[in-house]
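I'd like to ask you about the structure that follows.
What you see is the complex with one protein chain gone and the rest in place.
Chains here go by letter, A and B, matching the order in which they are written, and residues are numbered from 1 within each.
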Amino acid sequence: MPQNNYEYFLLMPQIIIAVGIVLSVLIEITTKKSEQILPWFSIAMFFGTAFYSVFNINQNFVLFSGMIEVGGKPAIFNFIFNIGAALVVLSSIDYLKKYGTYYGEYYILIQSSVLGMMVMSGAKDILMIFMGLELMSICFYVLAGINRKKLSANEASMKYFLLGAFATGFIVYGIALLYGATGTTSIQNLVENFVTYSSNIIFVLGFVFFLIGFSFKIAAVPFHMWVPDVYQGSATTVTSLMSTTGKAAAFSVLIIVLTAVFTFNAPNVFRPYFATISALSMLFGSIVAISQTNLKRMLAYSSISHAGYMAIGLAAGNMFSVAGIIFYLAAYAFMNIGAFTIISIVEGEDDSRTDFDSFSGLNDKSPVLAATMALFMFALAGIPPLAGFFGKYYVFIAAIQSKLTWLAILGVLSSVISVYFYIRVVVVMYFREASEDFKINISPYSLIAVVIAAFFILVFGILPDTLMNVILSALP
Amino acid sequence: MILDYIPIFLVIIVSIIFGAVVIFSSTLFGPQRPTKIKLMPYESGKNPVGTTHERISIKYYLVTMMFIIFDIEVVYVYPWAVEFKKLFGEHGIFAFIPMLIFLVVLELGFLYLYAKGGLKWD
Partner (left out) sequence: MSSIPMEYYLILSAFMFSVGVAGVLIRRNAIVVFMCIELMLNSANLSLVTFSSYLGNPIGQVFVFFVMTVAAAEAAVGLAIIIAIFRNKKTVNIDEINIFKW
């Protein structure tokens, strides 16, 4: 019940998306032309929400008796989610036409998943985390299998669903134990009494269950089994959404529950856990990616190793590392969405042409695509002065500040390994003859998405301090 | 502590023994002259057709699933209805509007299902 009706106005970003979902459902029911209307409606909504969030970044409030936070850190996450989703929608328009499988649910599900992420990133109560997580995950399960006639999409969807629901089971059980140990689900209470609770065995056990569940969602080793299959089997645009914004949402929750460690310098009792999963993820992802022949699968393993780099920040656990993680997530969202969009342009019907061979001689067919793909690959590899480099740089610096030099060294080592398979894409595009003869129909909408992503990567790479100052000013 | 439960165990044991005695005494003492018609499953006097383990059409599943989704709303409506008088006293019309929004959104989902032909049987 509203103590103050003004609270609804402060919750504007979430309300825009929620009302938009209702309107989209009505559009889908009433008109036959929803295929032309819905994508533009969604894009307008996402851009509106993104810019509303950015311009209200200084209005930091906790609303509805400590349930949800707006402004500040959630505003930055809202920007990442909404711009990412807008680019994905832009690249989906012609991709769905190519496959001839348009279902009106597609855009509505993307909108709902974004709403879930926004609830997660602003959560101030474990109940909100849970509701947001499930709203996002259930939409992703359906989106992964949206192409329901295709067996590979079915398989991806089922694997994602079974392992995602398994992770949810862990999260709920962890929440039950946390509630038993603390007697409340408020994050505020969790943050204030974190040090006292850390010696309570039930609390630590519950927290570890919670972290295991979220390690599934961020795709960290040893909870990564679903990642390659799901990323390869799902539609390429859907993969780009769930590998970037989904990961960002899961990290936003980890940052929220560990606020005590980051902001108030509580001892990071979970540091061994994060250090282990991050070291394993970085090395495993980078080494296994070398042997891949399918580009989507290669990017899936690269996604695992990027989860490892970001988890270094969680292990480091200081204020600077949070800013580093958020910077990294923003950069990673644009690099990965760009790369997957280019794959979705080159891809033919029926999953064909996603191998390295199909990209051979891409420079002769389309210099623009080859150049932007090279840019995204260099950014993912972390070559300066692109955004990917600064993401890694800030996280590694934070690790060294927290005396985790060995983890930073492992990170650098794994980056060096990963350069091999990213550069291989560039070599194939520029220095090999085209092995297959096919014509690429470049969709103008997808190309706009690629250009926007490339623009953000260059801006974040050339002016990293600007973004970093915005992030640091938004943190409490 | 555990002694408190002895009456329950006694009831369980007695009821098992009583049930067993009643069932088996009729087969033990009663006359048995089985014929084919007597052994047939009871189908209101008709001859039974087909097997007892029949597969049910997948459409039945879809309707059941929809029922479960729209049935679970009661979890939220029921506590609200129980507390409604108190809430109305404190918040006036604002006790009513959130539930109205919730139900409208829910029914919109139902409308979507209907418009997409989710309830068509064939």
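Definition applied: contacts are C-beta pairs under 8 Å (C-beta built on N, C-alpha and C of every residue); 3 or more make two chains touch, one makes a residue touch a chain.
Just so it is clear, the structure is predicted and the values come from calculations on it, not from any experiment.
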{"item": "Chain not shown: contacting residue from A:60, A:101, A:154 or A:263", "value": "A:154"}
{"item": "Touching the absent chain when the full complex is considered, from A:37, A:54, A:131 or A:397", "value": "A:131"}
{"item": "Given B:76, B:94 or B:114, the one touching the chain that is not displayed", "value": "B:76"}
{"item": "Full-complex contact with the absent chain, from A:52, A:103, A:179 or A:393", "value": "A:179"}
{"item": "Footprint left on chain B by the chain that the document does not show", "value": "1, 4, 58, 61, 65, 68-69, 72, 75-76, 79"}
{"item": "Where the unshown chain meets chain A, residue by residue", "value": "127, 130-131, 134, 138, 141-142, 145, 148-152, 154-158, 161-162, 165-166, 168-170, 172-173, 175-177, 179-180, 183-185, 225, 228-229, 232-233"}
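Assume only the chains that are shown with their structure count from here on.
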{"item": "Sites on chain B touched by chain A in the complex", "value": "87, 90-91, 94-95, 98, 105, 108-109, 111-112, 115"}
{"item": "Contacting residues of chain A [partner chain B, same complex]", "value": "1-2, 22, 25-26, 28-29"}
